[in-house]
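A single protein chain has been omitted from the complex, and every remaining protein chain is retained in its original position.
For chain A:
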Amino acid sequence: MAFGSPLSFTDTMPIVSPGFTGRRQSPDVELPPGQYLAEDFPVLTAGPTPRVTTDRWQFTINTEAGLRYDWSWQQLIEMPAEKITTDIHCVTKWSKLGTRWKGVSLDVLLEDVETAADFALVQSYGGYTTNLPLEDLIDGQAWIAYRYDGEELTPEHGGPARLLVPHLYFWKSAKWVRGIQLLLEDEPGFWESAGYHDYGDPWREQRYQGD
């Protein structure tokens, strides 16, 4: 497993205690180029925080052929969930280590979806969008996360649910996620259409177009 990859484990496995100090110290860790270690969890937002109640929350996958698949909140939380412990890297240069999430793998949500798409445009309540290759959403790399650090995901951090795709810069992990449009051609999202990189690999420091 490459450094920085998420560790995924089932609900029944014990969480290993990080020890008395509770934190890994910065000299011992390797961060992606240009990143610094954050101990807090900065809140970034491009607009007012949407307040989406779970009774009207819905997650939808639309395919390139016009097929539509959707899930209510109740359906989501009744699906098999995973606990994920992972490092996250924001393009504004902070990284946070060992963040703990719970959510449903996109592998589960995409299991019965018929598609020939290569790309995904992720859509959020509030209008935010972000694009990435579909292959980066599968094979245990992405989740619809609804718990953070043992608590319900707060609206400030994207609750009730956000995308978690931690191997890419964190702007790809769309807060307040409401759906995914599957596409045959890549379509730039909110930041990608204003200078940011279409892929955004922190280990290759793909911050801006042309990086």
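To be clear about the criterion, a residue touches a chain if its C-beta (ideal position, glycine included) is under 8 Å from a C-beta of that chain, and two chains touch if they have at least 3 such contacts; residues count from 1.
FYI, contacts and distances are computed from a predicted model.
Of the names listed as "Branched-chain amino acid ABC transporter permease", "PQQ-dependent catabolism-associated beta-propeller protein", "ATPase" or "Hydrogenase nickel incorporation protein HypA/HybF", the one that matches the UniProt record for the absent chain is "Hydrogenase nickel incorporation protein HypA/HybF". Listed for chain A, the residues touching the missing chain in the whole complex are 42-49, 91-92, 127, 156, 171, 190-191, 193-196, 207-208.
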